[in-house]
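Handing you a structure now.
Here the complex is missing a single protein chain, while all its other protein chains stay put.
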Amino acid sequence: MKLNYGMVGGGPGSFIGAAHRRSINLDGEAKLVAGTFSRSHEKTLATGRELGLKADRLYKDYREMAVAEGQREDGIDFVVVVTPNVSHYEICKAFLQQGIHVSCDKPLAVSTAQAEELVRLAREKDLLFLVTYTYRGHVTAKHAAEIIARGDIGRVRTVMAEYPQGWLAHEGEDGGKQGAWRSDPLQSGDANCLGDLGTHVENFVAGMTGLKIKRVLAKMDVVVPGRVLDDNDFVMVEYEGGATGMYWTSQIAIGHDNSLRVRIYGDGGSIQWFQEEPEKITVIKKDGALTEHHRGYPTIAPEAASYARLPSGHPEGWFEAMANLYGSFIKCLKAKKQGSFREEMIDFPTVEEGAEGLRFVEACLRSARGGNVWVEMK
Amino acid sequence: MKLNYGMVGGGPGSFIGAAHRRSINLDGEAKLVAGTFSRSHEKTLATGRELGLKADRLYKDYREMAVAEGQREDGIDFVVVVTPNVSHYEICKAFLQQGIHVSCDKPLAVSTAQAEELVRLAREKDLLFLVTYTYRGHVTAKHAAEIIARGDIGRVRTVMAEYPQGWLAHEGEDGGKQGAWRSDPLQSGDANCLGDLGTHVENFVAGMTGLKIKRVLAKMDVVVPGRVLDDNDFVMVEYEGGATGMYWTSQIAIGHDNSLRVRIYGDGGSIQWFQEEPEKITVIKKDGALTEHHRGYPTIAPEAASYARLPSGHPEGWFEAMANLYGSFIKCLKAKKQGSFREEMIDFPTVEEGAEGLRFVEACLRSARGGNVWVEMK
Amino acid sequence: MKLNYGMVGGGPGSFIGAAHRRSINLDGEAKLVAGTFSRSHEKTLATGRELGLKADRLYKDYREMAVAEGQREDGIDFVVVVTPNVSHYEICKAFLQQGIHVSCDKPLAVSTAQAEELVRLAREKDLLFLVTYTYRGHVTAKHAAEIIARGDIGRVRTVMAEYPQGWLAHEGEDGGKQGAWRSDPLQSGDANCLGDLGTHVENFVAGMTGLKIKRVLAKMDVVVPGRVLDDNDFVMVEYEGGATGMYWTSQIAIGHDNSLRVRIYGDGGSIQWFQEEPEKITVIKKDGALTEHHRGYPTIAPEAASYARLPSGHPEGWFEAMANLYGSFIKCLKAKKQGSFREEMIDFPTVEEGAEGLRFVEACLRSARGGNVWVEMK
Partner (left out) sequence: MKLNYGMVGGGPGSFIGAAHRRSINLDGEAKLVAGTFSRSHEKTLATGRELGLKADRLYKDYREMAVAEGQREDGIDFVVVVTPNVSHYEICKAFLQQGIHVSCDKPLAVSTAQAEELVRLAREKDLLFLVTYTYRGHVTAKHAAEIIARGDIGRVRTVMAEYPQGWLAHEGEDGGKQGAWRSDPLQSGDANCLGDLGTHVENFVAGMTGLKIKRVLAKMDVVVPGRVLDDNDFVMVEYEGGATGMYWTSQIAIGHDNSLRVRIYGDGGSIQWFQEEPEKITVIKKDGALTEHHRGYPTIAPEAASYARLPSGHPEGWFEAMANLYGSFIKCLKAKKQGSFREEMIDFPTVEEGAEGLRFVEACLRSARGGNVWVEMK
């Protein structure tokens, strides 16, 4: 049984739209059948033709699409929302209201209020909602979460997490279309770097450790002259239970491509994970023994291991991580259709986690605006 | 325009069949519509159903399939052959004779005579023939070939290439189904490790440097007691023009997963490439400057760069390399259909390169059997 | 001409005393002739005998030694102070007062007031004063400072510096003698981890970038139960001129041995330096080009390069870094003797830099005690 899906956003020149489509293709468990790929209907038609879609399922706007697909007998099973941040809320809401399951790129929205409304609506309608924090899908990330949960590094004491990029080090010179909307408050909300990268960090650490943030102290800087939104951020974190953390996100760190790196220190050992080398994690035990766990090795925890498509030494990467999120999402959707779904089957970041990301960003904004003071998350 | 393809081999438990299907899926430019996935028709039917194929295109054997698909109006555009080495020749021949383009896993055949017959047939029928030396598809491998061709490291002097694996270090304990057929002469021919891994090395070095082997001196050892075919091989190489090389392939090198590593030393610099970290190459110039070129960087040569699907720092891997081979193959097939094909469009390893691999293996076998003496390739 | 020196501290079981002696030995430009190696005279006598010193220059205490050596015709040219932090001030003062040049391990003292008194005294007496921030001595660290100064990475925007260790992750179990005194306020002052490691970070960044800290916001945590002083510290930094930084020091980070790592991001490129791999630095330019500069390469800046003792590829390490500090110190002392000394010859961390370290620690302590608020350095 293949599912059918639609897409909002992802028109010509969109990196992320094509990336979602390829990730879903990899396993071939769902098929793209409908779309509103651009605000320009002409562009939507062009993209749709290129992708082999039927003309009657290429829509003028997402509202029309939500209603039409909601009413069709063979309407889409889920929608993928890959537009700029500021429109996520309205679009997701439209589809949820029509009873359609949603996958939305992160950050989920541009305010906690929006996010919580989506949480409420998804629950009310009993719909599944994937927020595509891509890196959570890596086998090694899942493995790390499993071995931390089973106590391999003891109780977590401190967390060092960073996500530096260098592509926006120079206004106007690099980044093009994406760079522009990301540093524009009208499209991205009040946070740029922290909204884009900080939510990844927050979610990734939470997913790996299970820790819940109690309060944050954030310094959000605008480094490149002429820019309005933050492009370099430091955050001190206190988690419930007493562990601490330090997060760094940057778009002006020349020399880094996409360098999400997370290190977790417990009282029995530590773990280091690096997105650009996602096929392994380094585990160091209290006695000093440094071990590398590679995807595909017998040391990989069983649930994580089940996601691998290739033997060790045959590199998997970004698409596979994303495909793993969709893998669990689609599996759950199929189970829903067949009546066999259970909450425990969910192995992907949900709308609740998306909302937590917004709470994190807003707490940081309050902290930064207040002069770098501690602000409670809640 | 999407192409249609069929598959021979790739039934339940086959790693390589699923891997080819996923690689083709990634870009969605061709669709699987026919297959003979197993020698057991029952298994073929099961796999076909699982993949959503129509029953009338699930065949009892490859001969029936070749004839039937060759006669259908809407017959497959190409076939993918992913069976054990020993059957490649007969299967490829059957489809070529029906005028169907072929993609065959490497090694192309188990003897030079077989390989040359396939070369002859493909030329006679004017058909395209891809031999899936996966690693040739990496952006960084293509980049290395381009910059060597344009003289960035000067004239090549010596080549160090190795492809160690450790998964067959212990007879019977590891490797399972694959391990078994690979070390069985009836399924793999006279060479095991050198046929499987050595052909990769030979082809990869040839593709990267353009060097042609003049003669070889090979030592092919059976290390694990009870095994019949080689599992650890050393080869000294002399290329036409005077450069030299040393190749090592092994299946008993504990600690290596799939460690194809190639280092090329010229009189103006050197290049290091490693399959397990395929997103970068290291280039060192005569003055000592060590530079890393990452996929996605502006330093990447333009033709190679055009194959990237993701920005730098978003890891691509094995599937993308394979998808790049299919990308060029399918582009050429479409051009053939539209009458716009030209030879220069071919950017994938061909049946001629597959035949060269067999000549290499046979020369090594003659050298090893002769007591490790120099044997001319021809 | 060889100089003569004396040592206070460095008795049986002292790591740092032997380390200083070996570093000075490496070049053989100064000879140990006098010492008070322990508070126990017996131990001093034993150590002195072992080192081949004459009995009349093995002293009961440092005061006696300072006076006696100050009066001898052939008295020591300089003293090396390698006692626990809390005694540095009194000992250094005693020797300065006798007109003897001083090398003191870092941190210079346990309060800014002490440190400033030593600065005043050294100036008044016109004496040279080396504070042995070992890592400043690395050829690559000197090289980084030179190329930053000449503008290779443009104007510095942000600094990420960390110095994690794991050896004190468990009270009482590891660390032994050193662990004990380092976490004891009576021997180490009010800061443990930040005094020991934080001063290294502060000084190293200052030496590499020339940046002066304007204000700090510090979180100093006691992680291991039962400990009194900090063992895990986060510091946000603002430098004069607008650059920012984030420092992390830890003694509970299992998996790190001695991992001082400094990354400097400018508007034209960035530099990464790592103490555990001190033979290279990584330089990345705005255009993405990643280059490694290895000690011994022609790319190394000339003044830095002059300190190398071995060709590239022959690893130098910790002793050489320390020996480089002593190299410049001794060269200056000889020049003083010969009347050819000029301030510009100083290429080692001075007592002024030692005092800056104390100001940094005290500002952090005030910040942490004030609830993690910004505190001006001055």
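Each chain gets a letter, A, B and C, in the order it is written, and its residues are counted from 1.
Keep this in mind: a contact is a pair of C-beta atoms (placed from the backbone, for glycine too) under 8 Å apart; a residue touches a chain by one contact, two chains touch by 3 or more.
Bear in mind that the values here come from a model prediction, so they are computed numbers and not experimental data.
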**Q.** Partners of the unshown chain among those that are drawn
**A.** A, B, C
Q: May I ask which residue of A:Ser40, A:Thr291 or A:Ser340 touches the chain that does not appear here?
A: A:Thr291
**Q.** Contacting the left-out chain in the complete assembly, out of C:Glu277, C:Glu303 or C:Glu376
**A.** C:Glu277
**Q.** Residues of subunit B (touch criterion as defined above) contacting the omitted chain
**A.** 153, 157-158, 160, 162, 166, 169-170, 217, 219, 221, 223, 232, 234, 236, 244, 246, 248, 250, 252-255, 265-270, 272, 282, 284-286, 288, 290, 371-374
**Q.** Residues of subunit C (touch criterion as defined above) contacting the omitted chain
**A.** 2, 15, 18-19, 21-22, 25-28, 52, 165, 167, 256-259, 275-279, 294, 296, 309-320
Q. So that we can see where the missing chain sits, which residues of subunit A does it touch?
A. 287-292, 294, 297-299, 312
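Note that in this section only the chains that are shown with their structure count from here on.
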Q. Can you name the chains that touch subunit B as well as subunit C?
A. A
Q | Chain whose Cα centroid lies at the greatest distance from that of subunit C | A | B
Q: Please compute the C-alpha centroid of subunit B, do the same for subunit C, then give the distance between them in whole Å.
A: 56
Q) Between subunit A and subunit B, what is the gap in Å from one C-alpha centre to the other? A) 35
Q: Mark out which residues of subunit B touch at least two other chains, giving numbers and ranges.
A: 294, 312
